[in-house]
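Apart from one protein chain that is not included, each protein chain of the complex appears where it belongs.
Naming follows writing order (A and B), and every chain is counted from residue 1.
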Amino acid sequence: MTYLLEQAANGIGGTDGLLFWVFAILSCVGAVAVVATQNIVRMAFWLVVSLGSVAALFFLMHADFLGAAQLLIYVGGTVVLLVFGVMLTASGHTIKVQTSPAETLLGGGVGLLLLCVLIFAISTVNWADISQQIPAAGDSPAIVDAREDASLAESLSVATTPEAKATAEKALAAVEARRQAGRTIRQLGLSFYGLRPDHMNSSANAASAPGYLLPFEIISVHLLVVLIGAAYLARAKRRVTPGSGTDL
Amino acid sequence: MGEVGLEAYLFVGAVLFVCGVVCMATKRNGIGVLMGVELVLNGANINFVAFSRFTPLGLDGQATALFVVVLAAAEAAVALAIALNYYNNHLTIDVDRGNELQG
Partner (left out) sequence: MDFDLFSVVQRSIMDPQSTGEVLRTLLTVAWLLPLCGFVAEIYWLRWSHRLSKSAAYSAVACIGIGFLCSASALVYWGVQTNWQALQATEHGEHGEHAEHEHAEHEHAELHQPADAAKAEAAAHAVDKHEHQQAAVGEEHPHEGNHAVAPKFYSGSFYKLAQFGSLIVSLDWYIDSLTLVMFTMVTFIATCIHLFAIGYMKDELTEEYEDHQVHTSHGHFTRPGRFHRFFAYLSLFCFSMLGLVLAGNIFQVFIFWELVGISSYLLIGFYIERKSASTAANKAFIMNRVGDFGFLIGLMILWTWCGTFQFADVGAEPGLFTMIRGDNGNGVMDVSEDGQQVFLHDTHGHRLETDGKPSSIGYLLLIAAGCGIFAGCIGKSAQFPLQTWLPDAMEGPTPVSALVHSATMVAAGVYLAARFYPVFTPEVLLVIAYIGCITLFVAATIALVATDIKRVLAYSTISQLGYMMLAIGVAGWGAGLFHLVTHAFFKSLMFLCSGSVIAGCHHVQEMPQMGGLRRKMPITAYTMLVGVIAISGLALPIVNIGFSGFYSKDAIVASALAYSNANSVHMLLFVTPLVTAGITAFYMFRLWFLTFYGEPRDQHVYDHCHESPLVMTGPLMALSVLAATCAWSWCLTSGSGEEGPLYRLISFSATVPADAAITSVGPAHVTLPSHHDVHDVHGQAGVLALLAAVAGSVFAYLMYGVRIINPADIRRQFPGTYDFLVDKWRFDVLYDAMFVRPVHIVSAWCAGFDKKVLDGILHASASITMVVSRWDRLFDENMVDGLVNMVGNVTRSIGYSLRVVQTGRLRQYVMWIAVGVVVLFGVLFTSMPR
């Protein structure tokens, strides 16, 4: 809580900060709207808003591959799937199933309590100390980036000659270009083979660390199996129940 | 530069998580419950990515998040199939009607 107040005191703080706040608020509002809305189709819409904001937050955290995957899979796949589900199951009287106000109230209360507990827990932890305790770690990517940015800015500011200034600006541009090129895709790909570019400069070289290739393969097969299973489960069955009609 | 740190992302993740849980707890519509699950998973994902960004763990968090996303997709597919079958059997999507597990 104190941090929030601190943030508010410091102002929004830069483009990144502004974007963060926008998308953070958007995602939170979307999530709350999903809870609050009674209409299922609207819930789906708010869910799209919330998930899309989360994808944006991923981009902000330089997890560009994950962000893209989030957009593709969630917004493009899962939510469409959900909407299909809504379409298949919604038949007028079930499109809006009211929750009793008492339950909503109870759910809200418990949710608030849970939120308080979580915020309390998050805010009581000194995350910097925790980071230091992680054995295989060097510095976090955010700190590395900041350090790079600081050294580039410093070289830019100390550059008196135009040549030096040009060199500094070129370096800055190179860094920006590298960042824009989506380094996480390549890094993630390498990490699947056990190569960790983010840990290259750390003392504990994790060359022998296990890669994610096997889990990746497993999860791909898993996804295939699940899709087949889903198709099997969801296949249209001819129900013969006289009197109840054929709703499908 | 931005002072947005780890905790800010964690707060967002917490809000999404709580919203997901409340959604699961209050929605009588089965699809709504599924949406709550998606919210919960996204809250967790924000946390993973945040830890990946702001702690020396590095790409581990992102890789986990990736798996979570895929699993969530799989889960959504299966859950929707289940929901459809449920609807076929009960002619409704109201999860309160499915109380066969009552003791």
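Everything below uses one rule, namely that contacts are C-beta pairs under 8 Å (C-beta built on N, C-alpha and C of every residue); 3 or more make two chains touch, one makes a residue touch a chain.
Everything numeric here is computed off the predicted structure, so don't read it as measured data.
Participant: Of the residues A:L19, A:V41, A:V110 or A:L190, I need the one that contacts the missing chain.
Facilitator: A:V110
Participant: Can you tell me which of B:M24, B:L66 or B:A81 touches the chain that was removed from the display?
Facilitator: B:M24
Participant: I need the residue numbers on chain A that touch the omitted chain, in ascending order.
Facilitator: Residues in contact with the chain left out: 103, 106-107, 110-111, 113-114, 117, 120-121, 124.
Participant: Name every residue on chain B in touch with the hidden partner chain.
Facilitator: Touch with the absent chain occurs at residues 21-22, 24-28, 33, 95-96, 98-103.
In this section, only the chains that are shown with their structure count from here on.
Participant: Measuring centre to centre with CA averages, how many angstrom lie between chain A and chain B?
Facilitator: 12
Participant: Please name which positions on chain A make contact with chain B in the complex.
Facilitator: 3-4, 7, 10, 13-17, 20-21, 24, 27-28, 31-32, 34-35, 40, 43-44, 47, 50-51, 54, 57-58, 60-63, 65-66, 69-70, 73-74, 77-78, 81-82, 84-86, 88-90, 94, 97-99, 103-104, 107-108, 110-112, 114-115, 118-119, 122-123, 127, 130-131, 134, 136-142, 146, 149, 184, 187-188, 191-192, 196, 198-199, 202, 212, 215-216, 219-220, 222-223, 226-227, 229-234, 237, 239, 244, 247-248
Participant: Please name which positions on chain B make contact with chain A in the complex.
Facilitator: Residue positions touching the partner: 1-12, 14-23, 25-32, 34-36, 38-39, 42, 45-46, 49-50, 52-59, 62-63, 65-67, 69-78, 80-85, 87-88, 91-94.
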